[in-house]
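Structure record follows, encoded as structure tokens.
Of the protein chains in this complex, all but one are displayed in their positions.
Let's turn to subunit A:
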Amino acid sequence: MCRSTKYQDKLRFLLLFSRQGKLRLQKWFVPTSDRERKKVIRDMIMLVLPRQPRTCNFLQWKDLKIVYKRYASLYFCAGLEEQDNELLALEVLHRYVELLDKYFGNVCELDIIFNFEKAYFILDEFLMGGEVLETSKFAVNVSMEQADTLQEVTQHFHHSFILHSLTLCLSVPLCVF
């Protein structure tokens, strides 16, 4: 039997959105037009939010495999190409949550809202072009720590001083380890 295994072991996109359907982070690993992006985001939110708990974490959407998982108030949702390994992609999502958690300490949705740039940086340390770059939690954190010590202007302040209307669910840790 001659099956052509096309090597496409990578993510096409990663989206983080809240239970209310608010997009918190979007990362596109292949060139995608604005229109297509909007459509994907809309479709993913519509597809994933209504799913019942404890159904399977995989979906077929067009020619992509969708892998998603909910952590507290946030959904992590990735689009994979046809040949990819769904279980491993699920663990890519989990590892990303772990990395966020390690960096922020009990990461919650608010951390990602207020420090979106950090969330992108951590993602960049972990994935590149949709491929896993570094799977070691230790190594990723080292480079983030390095980044933090490299910087000179350090303005300490606590975000909750300036927040008046905290909705409770946003500050629930995404993940308890």
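Here is the rule we use: a contact is a pair of C-beta atoms (placed from the backbone, for glycine too) under 8 Å apart; a residue touches a chain by one contact, two chains touch by 3 or more; residues count from 1.
By definition in this document, contacts and distances are computed from a predicted model.
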Just go with whichever of "SKP1 component dimerisation domain-containing protein", "AP-2 complex subunit alpha", "Grancalcin-like" or "Palmitoyltransferase" UniProt uses as the name of the absent chain.
"AP-2 complex subunit alpha"
Hidden partner sits against subunit A at residues 1, 3, 5-7, 9-10, 26, 31, 52, 54-60, 62-63, 85-88, 90-91, 94-95, 103-105, 107, 110-111, 113-118, 120-121, 124, 128-129, 131-139, 143, 146-148, 150-160, 162-165
